[in-house]
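What you see is the complex with one protein chain gone and the rest in place.
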Amino acid sequence: MLGRNSISFKKRMNFVGVCLYNILLKSSRDRVTGIHFFQEMIVTLFDIIDILDAKVLVGRDQLNMEVRTAFSADLLSDVLAFAKAGSLLLTGLTNPQIVRTSSILDIAAIVLVRGKVAPDETLRLADELNIPILSTRYILFETSGRLYEHGIKGCVEKVGRDDYVSL
Amino acid sequence: MELSHIAKDLNLKIKCGEELLGRDVSGGYVGDLLSDVMANSKEGNLWITRQTHQNIVAVASLKDLAGIVLVQGKEPDVDALEKASKEGIPILVTELSSFDVAGKLYTLLS
Partner (left out) sequence: MSFNYEQSFTIQGGNFTDAGVVSVFIKRTLQKMGIPSEILRRVAIATYESEINIISYARIGIIYIRVTPENIIINIDDEGPGIENIELAMRAGYSTADEKIREMGFGAGMGIPNIINCSDDFKLTSEVSKGTHLRILININTN
């Protein structure tokens, strides 16, 4: 996922794609057209900072990280049940549990919405467990929408077997 | 944009309030914490959430939201459905995640 050192041919092509895409993005307002040119969009945390006009609270050294999927929730119960490894977690929660939950699930990075600033214990823990945290002033709807427009996909993953779940 | 148009475009299933789908949707709001939705949603917003209990109807009613979309295949609780019918709050459901519903609605509205 973060294999920046082993740039395969495909990744290089993708990189070219992203550069072209970024040019397209800056030269025209028609973002959605850009997406269709390239099957698989690679978006880095650097791009996300741009897209969401976000601040980096933790993980300045990890902004090259690539993400493809995201999960929006204010309930960690749902994150634990459905979020895929390597996804972004978009949330209005700020307590330290968002970090431990992310660590358990291999969530790539956390985006706090509505201009939330996490308490110190959350930031310290994120630093310790190596999980970047960004903060945007947009609401969760706008945050999700902007990332979706840039090719990030939603994820709903079921872990393990399915035959027990009785709703 | 009219709620009926959104329901059709996003393939949402209508649980109640079919007669109210002519309503105008001013934007979307994603949130699973009722206090947040109470504080920050705007009149006419279509509320995207995973909460299914009857309190969501009170919030939608108080804040004059256009309707509620339940995500990830969640069904409204029986009393939520009853209350929503009585108070005129459309409830729609989808298999999609909050992120995807928000993404599609955002694209549709912009």
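Things worth noting here:
Read from first to last, the chains carry the letters A and B; within each, the first residue is number 1.
Definition applied: a residue touches a chain if its C-beta (ideal position, glycine included) is under 8 Å from a C-beta of that chain, and two chains touch if they have at least 3 such contacts.
All figures in this text were calculated on a predicted structure; none of them were measured in a lab.
When the full complex is taken into account, the listed residue touching the unshown chain is A:105, out of A:105, A:118, A:134 or A:152. Subunit A meets the missing chain through residues 74-81, 85, 91, 93, 95-98, 100-101, 103-106, 121, 129, 158-162, 164-167.
Please note the rule applied: only the chains that are shown with their structure count from here on.
The centroid of the Cα atoms in subunit A and the matching centroid in subunit B are 25 Å apart. Residues 27-33, 36, 40, 48, 50, 72-73, 75, 96-100, 102-107, 110 of subunit B touch subunit A in their complex. Subunit A contributes residues 32, 70-75, 78, 82, 90, 92, 114, 139-142, 144-149, 152-156, 167 to its touches with subunit B in the complex.
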